[in-house]
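With one protein chain withheld, the remaining protein chains of the complex are depicted in position.
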Amino acid sequence: MGVVVQNIERADPAVIDGLAACGVATVHEAQGRTGLLASYMRPIYRGARIGGSALTISAPPGDNWMVHVAIEQLKAGDILLLAPTSPCEDGYFGDLLATSAQARGCRGLIIDAGIRDVRDLTEMNFPVWSKAIFAQGTIKASLGSVNVPVVCAGAFVNPGDVIVADDDGVCVVPRANAAKVLEAAQKREANEGDKREKLAAGVLGMDMYGFREPLAKLGLKYV
Amino acid sequence: MGVVVQNIERADPAVIDGLAACGVATVHEAQGRTGLLASYMRPIYRGARIGGSALTISAPPGDNWMVHVAIEQLKAGDILLLAPTSPCEDGYFGDLLATSAQARGCRGLIIDAGIRDVRDLTEMNFPVWSKAIFAQGTIKASLGSVNVPVVCAGAFVNPGDVIVADDDGVCVVPRANAAKVLEAAQKREANEGDKREKLAAGVLGMDMYGFREPLAKLGLKYV
Amino acid sequence: MGVVVQNIERADPAVIDGLAACGVATVHEAQGRTGLLASYMRPIYRGARIGGSALTISAPPGDNWMVHVAIEQLKAGDILLLAPTSPCEDGYFGDLLATSAQARGCRGLIIDAGIRDVRDLTEMNFPVWSKAIFAQGTIKASLGSVNVPVVCAGAFVNPGDVIVADDDGVCVVPRANAAKVLEAAQKREANEGDKREKLAAGVLGMDMYGFREPLAKLGLKYV
Amino acid sequence: MGVVVQNIERADPAVIDGLAACGVATVHEAQGRTGLLASYMRPIYRGARIGGSALTISAPPGDNWMVHVAIEQLKAGDILLLAPTSPCEDGYFGDLLATSAQARGCRGLIIDAGIRDVRDLTEMNFPVWSKAIFAQGTIKASLGSVNVPVVCAGAFVNPGDVIVADDDGVCVVPRANAAKVLEAAQKREANEGDKREKLAAGVLGMDMYGFREPLAKLGLKYV
Amino acid sequence: MGVVVQNIERADPAVIDGLAACGVATVHEAQGRTGLLASYMRPIYRGARIGGSALTISAPPGDNWMVHVAIEQLKAGDILLLAPTSPCEDGYFGDLLATSAQARGCRGLIIDAGIRDVRDLTEMNFPVWSKAIFAQGTIKASLGSVNVPVVCAGAFVNPGDVIVADDDGVCVVPRANAAKVLEAAQKREANEGDKREKLAAGVLGMDMYGFREPLAKLGLKYV
Partner (left out) sequence: MGVVVQNIERADPAVIDGLAACGVATVHEAQGRTGLLASYMRPIYRGARIGGSALTISAPPGDNWMVHVAIEQLKAGDILLLAPTSPCEDGYFGDLLATSAQARGCRGLIIDAGIRDVRDLTEMNFPVWSKAIFAQGTIKASLGSVNVPVVCAGAFVNPGDVIVADDDGVCVVPRANAAKVLEAAQKREANEGDKREKLAAGVLGMDMYGFREPLAKLGLKYV
């Protein structure tokens, strides 16, 4: 507690943007069905799809002091990611903090806690994925840490890891794997276009994927 | 487990569409306040109102193989309805499966589990009512069944039962009762227009429904 | 049980409208971070921001008879606020009751239970903050009370207290404090405009609020 | 609603007792991993293990009138099983009802709602599996039904089905399958004794079940 | 915030003990089915049944400083009752605080948050009803208040109100009503002994309470 790591490594911006373009479901699949945050992490408005480098915050429950500390560490393209040290749904973040973060190039916030001023945030086009919308104010009394490893909504996140978030939720990609995961994700995507066309034309997945034989072997009975 | 029932009876399409037009709240009332799925079954987008015949899927947790099997059984006007065999919020269904289902005339999906690609599904105008939005991928390893009776989100559903779903949730109408329920629902609706007008004009429900006397008898006191 | 209080005092309409304009987060802060209802109280549609006098309803679970009784007591500018006497998510309220309430000048509904006909309510522009959207019908068999003190979603509300509700949730302001809270809220708001400008220009909260020294004293370490 | 079915068929008492002796986990496995009620159904005290014929109750939320009606229908060896028509955790049942039920040979209660007087029930040795312990009183105002099919805690139950309940939860066995399920359950049990001995002696499941080859085929790597 | 009320009125000790002897379910019924705290408030061990005067604590989330302040205000026969100002399950209280409270005659703790050292508390015979068992430590940084009105687990409690707690949960009786509620509760109890005997002898509630006629009038059908 009480540590701010100032220099973290980030992934290649082109890789990050490539992952964001693939979206959460595809990226998650591309890295072996790992990296998802819990399903209770919902966007405050629909339609945002972002990628960025995790600037992590470990904060005491009901205390948002460290968010100010973190904002100073932001580089353009970063995403703030906050995990409370015990379960909390207080509103750590609102329009003033968003204004400050946005001024420094922050692309959004992932927070395993509450958020407020959602109307303003929506108008500002500052996307947030949170556990709750709750106006409950916080205090500034205790230290936390910035840019340390955290568990956020069930996922382990290192500072500088790539975060992808869209209407399906939030996914973390370890920085070291980002390029490889992008490659796999893009391969999946290329593949999907073709499949989508066939399915739209009425071809059955049963035939396209060759499921009839293995299902019959397992004993599936048609009556 | 491991059974696909291929020929199920369905209700009269005109009855189904009539029930959809009445909406969930009215249909539920018209059949004696029964048939609702749990309130956690929420639409992925607002404004859809559908009716259709239940094509039921009993699927293992985290395994969506049976969805492919079910899609082959779809007839135009059907609604896929999936119940996992143990609680699960994994994302069984996404845009590829929706493309395939839509190509076969499927009107939507009711799923007591998770769903992903919600942006695509929204753009495709493929409505879903689900327990969760969660990108978590599934596998194809075990058998389930298609068109067997299931309990879905607390409601008992037989294949071929009528499903009505809108912003208020999801309701099931046993196939054999569909015509009778429609009749009762339409009677309620006719009734409501008149009531709405009076209430809008300032008439009180207290007077319109004659509540003053029974309330006084029970001892309601005005102070 | 079984009491309807007919004459309650209400706050000054100008104060009420002033509080509504400040919004939930600001009002909550202005009264010392108190008064919020639980975060599960969500609006059925986004964008509404209302203020009004609480017309309270204590109702049995699954019985909405008292809503009719309460509507007769409505004065223009009131907000209906319903607390069930035991946990319940049944749909106490729909478009007919909303039509009646709106005809009498009601500004909205706060309900620690369920609601239905949300499409109609949205079209009518009748805002509701509820625990659930659930079509489950209710009965009219037992007495409750109107305009008695209640605990609603964890907050204590007296009839005539001021309710403010927006996308961030719901806040109650005791009637006697309303003017004083408005003053404090407006002071906060005036303050915020200036801060927002500075933050937007890139000034850090760390500097604007003078956080560096107290954080250093507590031992925050930069590495 | 409002129907009491007086004559229901019950399974062979010897079969019922046999199933109870096998316990919930074994019975559930023996019928193909089906029949479990939701895991939130917990015993009010540990150590009870019962089997009996389901005497089903469909009751309005917060209204326990039908429990009295049901008690008259009890035959020795029955288990009361109550499902509310909408989610409810009120205390439908306490020591007086338990005294009456026990006097008529009832073996216990399964209730997807609340229960009270748990100290008395424990002393009386009257086992209950419930969703909640909650003293909240109920009323006697509306009709429900007795001995109709219900969905209880996610499981479909017909009157006369066999209920098995122990510290692991609750399982329902369709009456028609009871003898066959018992046979399969007893076969499982016979089997388990032998396995338990080997495992206790240090034999590995990996060897006893022959898992090494299939795991290697799937690509499991030891490093 | 930041107020300690030192002199509060308490109910007559004989009345308090009388209410405790009646138990939660009976007391709750005797005051018109009101006063229960939420069902998630569970005892850390079974078998305790206490009554006492509420010494209330309003505490910030994750900050237990006010518990020390409250302990100084304890009089023999009091029960500590803590409500956090926002939802929290941290462990505010453990064996050291219990030792101190017990030394001053405190009969137990009601806390809408977490608790730890439950093994020690059980051995000390210091009963607690809490929302969670969670070892998470708290801080001492912010003020709260002692002996102010609070909402605790959904119930409104004034300092000096009577608290009754047992295996069924927790109930609050407003101080001014305590004697009257005790009288009603004892009347109920006297009544119950007779009923219990009859029911144990096989008399049906249907006959004892005269339910056959009203049920028939409502249309209950036996088939």
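Lettered A, B, C, D and E in written order, each chain numbered from 1.
Note that in this section contacts are C-beta pairs under 8 Å (C-beta built on N, C-alpha and C of every residue); 3 or more make two chains touch, one makes a residue touch a chain.
For clarity, every value in this text was computed on a predicted model and none was experimentally measured.
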Result, missing-chain neighbours among shown chains, is A, B, D, E
In the complete assembly, which of E:140, E:187 or E:221 touches the absent chain? E:140
In chain B, positions touching the absent partner: 60-62, 86-90, 134, 136, 139, 141-142
Touching residues of chain A against the unshown chain: what are they? 1, 32-34, 36, 38-39, 85-87, 149, 151, 154-156
So that we can see where the missing chain sits, which residues of chain D does it touch? 23-25, 28-29, 33, 36, 39, 42, 46-47, 49, 166-169, 171, 192, 195-196, 199-202, 204-206, 209, 211, 215, 218-223
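By definition in this document, only the chains that are shown with their structure count from here on.
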Can you list every chain in contact with both chain C and chain D? B, E
The C-alpha superposition of chain B onto chain C, two copies of one sequence, needs a rotation in degrees (nearest 5) of 120
List the interface residue numbers of chain A and of chain E, divide the shared ones by all numbers used, and answer same when the ratio is over half, different when under half. same
Please report how many Å separate the Cα centroid of chain A from that of chain C, as a whole number. 31
Roughly how far is chain B from chain E, going centre to centre by Cα mean, in whole Å? 42
Tell me, which residues of chain A touch at least two other chains? 89, 134, 136, 142
Chain contact graph, described as a line, ring, star, complete graph or other shape: other
